[in-house]
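Here is the structure we will look at, set down as structure tokens.
Up next, subunit A:
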Amino acid sequence: MRYADFGPHDIVLLLNGLGVSLTLFLTTSLVGVVLGALLAVVRYYRVLVARELVTFVTEMLKNSPVLVQLFLVFFGIPALFKIDVTPFEAAFFTLALNTAAFVYVIVVSAVESIDREQIEAGRVFGLTRWQVLRHVIAPQAVAFATGPLTALLVNQLQVTSLISVIGVVDLTKVGDILNMRTLKPFIVWTVVGVLYYLAAKIIALAGGFVERRLTAHSAWKGL
Partner candidate 1 sequence: MIRIENLKKAFGKVTVLDGIDLSIEPGEVVSILGSSGSGKSTLIRCINGLERIDAGRITVDDFDVSNPKELAEARKRSGTVFQLFNLYPHLSALRNVTLAPVEVLKRNAAEAEKEGRALLESVGLGDRADAYPAQLSGGQRQRVGICRALAMKPRYLLLDEVTSALDPEMTAEVLEILADLTGRGTTMIFVTHEVAFARSISDRIVFLDQGRLLVDLPCETFFAEDGGMANARVAQFLSKMRKD
Partner candidate 2 sequence: MRAGRSIALTTARDAVETEIGFTRTVAGLNLIVSDLAPHIALLAQGALLTVEVCVLALAGAVVVGAAIAMMRASGSRLLRGIATVYVDIFRNIPFLVQLFFFYYGLPELGIYVDAFATGVLALSIAGGAFASDVIRSGILAIDPGIVEAAQVYGLSRRTTFLKIVMPIALRLSVRPLGSVLINLILTSSILSTITLNELTGSAKIVASQTFRPFEVYAVLLLAYASLTYLLSIAIARFHRRLNRGVLEAV
């Protein structure tokens, strides 16, 4: 197969890789966003030590290379706990946690951006903590966080390319395979790059759309 030229099957291969990348991206983003937001809520409720612990873990995740995190989960955890971890599982776990760390920070600063007086006013009017969270904090925080979240997701899509290093056959791994087989690096990596680029643009567009909707909404609702 060496020196073999491109064939129509390669398109299927590329699309498969893209599918794996996008699947992991979408699922880990979803889990990461939910988990990160939940952790931020925990912070809001001031659960004992949970706050310090979460801060420590998120800082570690934010300030170390994702590749090292992947290695720790994929090579380290099986060795320590004597369990099997597939590349896909390791990738999923790492990316979800990593995304959650960044989401946590974004959500916390979004909540902090809200005027304290509004929260106090809500309490004074007899709203419960949950009602304040639901009707005062959440809508504003979501509008505030959409921009940074979009930037984060565009970035996290690119981060998924690292899972090829531990053997997940994502878009980058397919590129690697095609590169080795055809020995045409420029064509292969340009095509792979363009696919990532297009995906990133779609995410950015979607984020921009949501942001416009949300800010229009909150502007209308504002007093």
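The candidates were selected such that all candidates are chains of the complex that A comes from, given by their letters.
The rule we apply is simple: a residue touches a chain if its C-beta (ideal position, glycine included) is under 8 Å from a C-beta of that chain, and two chains touch if they have at least 3 such contacts; residues count from 1.
Quick caveat, the model's predicted, so the values are computed rather than measured.
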Direct contact with subunit A in this complex, candidates 1 or 2:
2
Which subunit A residues qualify as touching candidate 2 in the complex?
59-60, 63-69, 71-72, 75-77, 79-80, 154, 157-162, 164-165, 172, 175-176, 179, 185-186, 189-190, 192-193, 196-197, 200-201
